[in-house]
Each structure stands twice: as C-alpha cells, then as structure tokens.
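Rest of the complex left out; these chains stay put.
Which chain is which? They are A and B, in the order written, and residues in each are numbered from 1.
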Amino acid sequence: MGRVIFSFCLFSVLFFPTLSHGAEMSAATAQCLDCHSGISPGMVSAWKLSRHARVTPGEALKKPERERRISAASLPNDLAGHSIGCAECHTRNPEKHKDTVEHNGFQVHVVVSPEDCATCHPVEAKQYGQNIMSHAYGNLMNNALYRDMTRVINGVQVLTGKQITIRPPTPETEADSCLSCHGTKVEVTGTKARETSMGEMEFPVLAGWPNMGVGRLNPDGSKGSCSSCHTWHQFSIEMARKPHTCSQCHKGPDVPAYAVYQVSKHGNIHESMGKTWNFEAVPWTVGKDFTAPTCASCHVSLVVTEGGEVVAERSHRMNDRLPWRIFGLIYAHAHPKSPDTSIIRNKNDQPLPLTLTGEPAAQFLIDAGEQQQRRQVMQQVCMGCHTQKWVDGYWARFEHTIQTTNEMTLTSTGMMMQAWDNKAATGLAQGGSLTDEAIEKTWAEQWLFFGNSTRFSSAMQGADYGVFANGRWYMAKNIQELWDWMKSTVRRKE
Amino acid sequence: MGRVIFSFCLFSVLFFPTLSHGAEMSAATAQCLDCHSGISPGMVSAWKLSRHARVTPGEALKKPERERRISAASLPNDLAGHSIGCAECHTRNPEKHKDTVEHNGFQVHVVVSPEDCATCHPVEAKQYGQNIMSHAYGNLMNNALYRDMTRVINGVQVLTGKQITIRPPTPETEADSCLSCHGTKVEVTGTKARETSMGEMEFPVLAGWPNMGVGRLNPDGSKGSCSSCHTWHQFSIEMARKPHTCSQCHKGPDVPAYAVYQVSKHGNIHESMGKTWNFEAVPWTVGKDFTAPTCASCHVSLVVTEGGEVVAERSHRMNDRLPWRIFGLIYAHAHPKSPDTSIIRNKNDQPLPLTLTGEPAAQFLIDAGEQQQRRQVMQQVCMGCHTQKWVDGYWARFEHTIQTTNEMTLTSTGMMMQAWDNKAATGLAQGGSLTDEAIEKTWAEQWLFFGNSTRFSSAMQGADYGVFANGRWYMAKNIQELWDWMKSTVRRKE
C-alpha cells in the first residue's frame, strides 16, 4: 500500500501541478481580470495555469539557489508578496514604454519586453541580450547583402510587357515572412479610439504588431521577446524545453534543426518515451528527469546528475556552447564574437563572415581557443550519456562534414564566379544582386539549403535527413546542374 | 487529502471514460458480435471503446442542449433504448442501399453513409451536405479542366520510339491517388460467393471500395463519409478534434494546413501541452479544455467560454467561417456560393472561379457582405485568446498576402500566356492541356504549391513553412525560371 500511496502522490505532483492553491493576486491584477476574464478568456485561463499565478516571487526567492527560477538578488517591494499577474508585467516600467496608455486608471503597455521580465530574471535577460538571436532583426535588416535577399524573396515581381521588375516588399510582407521569426520593429504610430463594452476607449496603434520574433525591437527600446519560447501567458518551462518550440523557426531547409532532431536517435527517444519525463524540474537531472536530450538540454538548460554534479550551467546566451556557426554564410565558420553581426566586414569589405572564396573575417570571429572552450562545454553535455570515445568519434565526423560541405559550396561558388566574370549572370561586381536570377538562386540553395541541411544532420545525427531529404544528394546534383548551365551558357560565350 | 481525492477522481474521469458500464446492446448487434468478435477483433474492440457502445441515444437526448452530441429532436423507437452497435448502422435504411444483401437473416449493407448517421445527427449531416468537402468527388471529376489535371498526373506515360503518349488513368490509380481524399464512387457491380467459416456466403462486389474520402459517392445516393474524420469504429470526438485527422489530406504542398500548423505557435502549444487537454468535452471551453486551437476549434466546433458564452457555434458546413478560399484556382478568391463548384463558369466559359488573368466569376462567389460576416465569425474565435488589435494586425497581413501571392501567380501566368500565344507551349486555345508539358507543370507549381503554401503559412502563422519550405523563396524562383525559359525558348522564336 505504501507504494500505491507513493505513486499516487507522485501522480498528483506530476499531472496536477496547477491544482495547488494559487498565490494571492494583486488588487490591480484583480481589477484587470474583472473585465478581461470575459473579454479574453483563453488568455486568462492560460495564465491561471502558469507558475506566475501560483507562486509569489517572494516564495520563489526562498528556494535553494540551484532550484531557483528567478535570478534577481532582491525584488521590488510591490512584487514580492503576490502572484505575477496582468498588472505586474503590463504596467512595469511605464515611463520607458512608448506604447504606454492610460487605461482605466492604469498606465498600461501592450508589449511586455525582456526589460520588463528582467525585474525578476535579470541574468537571463542579460545573457539573452548577448545571444545572437536577440539581434536577429538588425543582423538581417542592417546588412545590405542580407536585406537584398529579403528584397528578392519578398518583393512582388511584376511582368510588364516583356520585362520583369521587383516591387520592394511591404512591411506587411516582411512581417509575414522573414521578420516573423527575426522579429519586427514594433512602433507606436498614433492612437485610435475604439468602441468597447466599456464605452469608447483610446488604444495605441502599433506598427509591426503582432509579433513574437526572437529579435523584436520593442517600444521600450529593448530587443527580443521572451515569449518566443516561453509562450504567453502560461510561460511554461516545460514548453520552452520541448523541441516543438524551437521548430517554429528551425524546421525549414535553411535551418532544419528540428527536422533533423526528429530522425535522430535523440528525437526518437523523446518522441517514444518523453511522455513520462519531468520537464518542469529545476535543476534538470539527466537520466532521471529525461533520458535523451531536447534542444534545451544541450543548448540552454542547467543540467545536473543524480549526484548533484553540474553537467552544464544554464545559459540564455545560447552560442556559449557553439564553437561553429554551421549556418553557412556562405560557408560554416567559427562563431561571430559579437551578437551584432551587421558590423562584420570581410577583406573585400562585404558584410559577410567570410569572402566568397571562403577566407574568414577572422577579427570578427572567435579564435581557436574560444572554440575549444565552447567545444568542451558542449562535449560535457554529450558525456552525460556517452563515453569519451563515442564523443571523439562523433566530433571528428562532424567537423569533417563542416569542411567537406564548405568545399562543395566552394565548387558551386567557383562556377558562379566564373559566370559573373563572364557576364552570364550579374553579380556584386556588376552592381547586381547575389540572388535575384534563377541560376543564382540555384547556387544559393547549395549553401542555404543543402550545405546547411547536411551540417545540421551531422551535428545532431539525423543522417536520414542529410542524405536524400535535403542533403548530400542535392549538394552533388547542384554542382552538376550548375555545370550543365555553365556548358550551355558560359562556355558558349567564350 | 481532499485535493488528493479530487485529483484522483478527475484522473478516473479523464483517463478511463471507457470503464463505465456499457449500455445494453440490441439483440441484433449481439448476434453480429457472436461471429465478428472472432472474425474482425480489432473492429469490435475499437467499437467497444466508443461512446456508441456506452451511451444509448435515449440517454444522449436527455442532456442539456449545449452538451448534447446528437441533434435529432426525436429518435426511432428501435434506437432509443440500447447502444449503437453493428446492426443499428449497417441495417439502417436497407431499401435505400444498393449494397444491401441478405446476411444471416439481416438486410446488411457495407457502406454506412451520412444519411444513415443522420438518423441521430441530422443537423450535422445536413450542414456537411452544404460543405464544399461533401462535393469533392464531383468538384474534381465533373470539371473538365481539373479532370484533365488528374489525367496528366495519374495517367501512365509511355515511350514508343521517340514519342510519349499518355494512357488514361485506371479507376484503381484514381482511387489510389486523388480520390483517396476526394472520395470514390462506390458502386455495386454484382455479387460474389465466398467460402467463410460459416459456409459459402454471398457478398456484394463493390467498385471504388475501400474508401473514406470526404466526398465519397455512396451506394445509397448520398455524398461523403463521416468516418473520414470520425474514424470507424471508435468514432471518437477526440480524434476528430485532433489535427492529425486533418493531416491525412491537408499536409502536402497543395494544401499544407497541417504542415503549417505544426510550425505555428498554436501547433507548438498543442504539441507541447495538449496531453492534459480535454478533447471530449461538449461544449468545448476555451482556456479550460484547451489553451490553443486545433483545426476543429477554429473551423468546426462549438466553443464556449468558462462563463458559458458562445464563442462559435458548431458547424459541419466548415466554409461558414471562411471568407476566402486560399486554395488558388489559380488565384485565391472569395469563397464559392455553392458547394458544387463544377457549375462555375468564368467569363471565358472555363470552369474556373476566375479567368487566367484573375478576374473573378463574381456571380458564383460570395459577395463582400457575406465575406465580412464570415470574417467576423472567425475573428470571434481569434478573440477568445487575442485582443482586437492583435486580430486586426494579423488579418491585415493575411489579406495582404492573399493579394501579393495572387500577383506573383499573375506574373507567372502572364509569361505562360505569352508562351501559349507564341506556340512555345500548347495551351487551351490550341486545344491542349494546361498542365501536361514540363514548363506548364513548373507554372502550375507557382499557384498549386508555392502560392497556396505561402497563403496557408500566413493564415495560420507558420512563417517558417512559408519562407523557405515551399513558399516565397520558390515563388520568386519560379518566376525567374520561367523567365529564363522564356528567354531561351519564346524570345528566340520572335
């Protein structure tokens, strides 16, 4: 019977964490709920399921350090004693928020930002600010070459007689396309009165809204959106730790991390056995709470052993464990030093981490020593379940694949450069775009789709994706297609 | 301890609904089971798990209206008092069913149809009959242009010497391909004796069987198959509400609804948190029973708030909430008025909802007023969790994307029309097919794959799918590939 009772209580803990009595909410939040329970019932119900609704920051602070979910050393007086509800976030730092409006006696803003979250989670907010993802907007939009790519992808091509022209993409299209993941620039463009159930009310008009992109520019001047992964309004750590969250932006052929994970042994174990895992425990114990890693285990979370030894420290500066940037631009390379990659210039003064022939802009990239340190941090995670021999064998292959995929891109690029020289296509030297013509798009797929896919497949051992799905088969075919085009087009001009 | 008992009972209710005592079955069904428990054990076991096996229609009728799962005002006397088993469905309306045969003293038919289900579910059957899906067979097969597409997709191409000819597709291939989802025409072609464990027995021979397509033509003259979504023999509402059901026909690049949903925030929440949701409750309470929508929440189900307010009425005429048909033929357009789209003729007398240059066949499509009404019904669902500002911002982008994807199709079509005029390809005006040649297939992918994918990605906010997976990148490339072909082929003839 002892066992029955034990498993019963365990069941309650595992499956009904939300049934515990909630913490008391503030008077302000209670006032919000008076209307919004009816107006936005799904939002409110999700929040009720959240830890924010159930635990006060004061209680949270009392936990042993390793188990703590907030990183502030101390808290504003008004926050410690009740739950974190509507008012606690949406009226925080009102003076900084250009989207603040008077709303039934409160100074309310729409867009809760990392700086708001930093009230209780300052370490995470600071780390995330140094994470390349928080700069995703500027890294795309402040880089002339990448911005040109968005133009030729998102612009509307119009046929007039026998000419094709590109109309620049609208903000609506950019927001619906690249910026959906990279983040929009959310700006207050005015206010607008609207009839509500409480009479006419004034609301801010926001350009670039809605958006939950990782590098969103917020009306308070901050960058990023915690709710990209910690989805509002439940803010569940379980959800952030599950790979589906990452899949929102990392499944397509350019960055197929999730697609690869799905066909990896790790993904298979997660999918088959993960239903019994504990995704809520802090710290997260390898082998006990989970028996195969999700994205978060390797890239973000504080992971410990049953004996309490730290396998990896928590980091929201996710590149901390990444010696290589395997997303090829146009080659895989040592990770950039600064999260702001728009500052990079290669020796040809192009805003690229390497030249078109693969020479790194070394002063902007981490050096071999830093790479080795990051490699060791990541390998430490691998060693939670694997032997040194296993890890060494795996890494040797992975880094070999980085090299060979770079070589395959170089071969395609070499042909493309001959074509540009030959004026069979119009490249940068001719004042043209790198990726607007059909043959240039074929070339771009070599690195953006096939090189990247092959490297991600190697990195996470989802070979089935990297051979035929979008990998080596297509790398090989891409070169032969460019080659045929060269023979029929470029060679004929010579 | 109170909480323990509470969570315990909740557990029982949530996880073991099937342990309640079943309703008593009819004598006829009992006789069926005598043999079929042994002959078709999986079928019988699935049925035992069903609500049909556990609740009598009489009990079902006594529920408050909002909680009721049957829509008949009254029931045939023979049905009210026992469970709905084999005999109740497979011997219903025997005179209407051409597939009825004498079978051990019963008049049994194989194919249970929406008209059979209408005995208890008449409102749903009627609504579904007005749903475009119930006409999926005729909408494809009675439209000369679409049928020609099935010919060039499913026909066997044969090389004889230096000529390629197309052999028309066989019924087997059509059933294995397009009609698998659209539905086959199920016809009795004779009867056949077969040796069984009970001696030789006579069975109907059915052409087009098996099939569970949404627009199946049934031997009783009705259209559709309830078991497309309410899978036999468990008929679980849980299953119909889960997105996997829709994925059977809505994952490919032509209608990638599920693929998009998977990389949307909604899909992510469902995948990460859905294991604790209640997929069986009627009505379905937003925030309490689920915290993010599945396909059914937005398109079909009766959704209410915790306060009991109706967010959306149940509708099996699923287009009720759709102002636009974003499946481009060849452009996205206002939804057709009639579920039978084979009646549509554009101003060029083609069976298309728009001309090839995008002019709508307005008299066959809903008008702006009806669009606005449907838009409001759908937005009401969005507002279950989102603010008006959020919804407005989202819809502005979505409708902008409908427009720009139509423009991108127009550009491709413009080139194709020049090619047809120029006889570089053989189009309708030359008595040819729209989609049999390689270049025409390239063009068709612009609207059928890339335009559709981009629109679905916008509609359900799965941008990762719509940029590189099958969306804007390919729309842009498609135009440039057609352009290169124009230069090498059409322009050379001029």
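Assume a contact is a pair of C-beta atoms (placed from the backbone, for glycine too) under 8 Å apart; a residue touches a chain by one contact, two chains touch by 3 or more.
Please read all numbers here as calculations on a predicted model, not as lab measurements.
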(message) Please state the number of copies in the whole complex; 2 are the ones shown in place.
(response) 3
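Simple rule for what comes next: only the chains that are shown with their structure count from here on.
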(request) List the centre-to-centre spacing of subunit A and subunit B in whole Å, with centres computed as mean CA coordinates. (result) 33
(message) For the complex, give me every residue of subunit A touching subunit B.
(response) 8-9, 11-12, 15-16, 19-20, 37-46, 48-49, 110, 152-159, 162, 164, 170, 172-173, 175-178, 180-181, 194, 203, 206, 209-210, 212, 231, 234, 236, 238-239, 242, 244-245, 247-254, 275, 436-439, 441, 448-449
(message) For a test of understanding, state which residues of subunit B touch subunit A in their complex under the given definition.
(response) 3-4, 6-8, 10-11, 262-265, 267-269, 271-273, 275-276, 286-288, 291, 305-307, 309, 383-390, 393-394, 396-398, 400-401, 404, 407-408, 410-411, 414-415, 418, 458, 461-469, 471-473, 476-477, 479-481, 483-484, 491
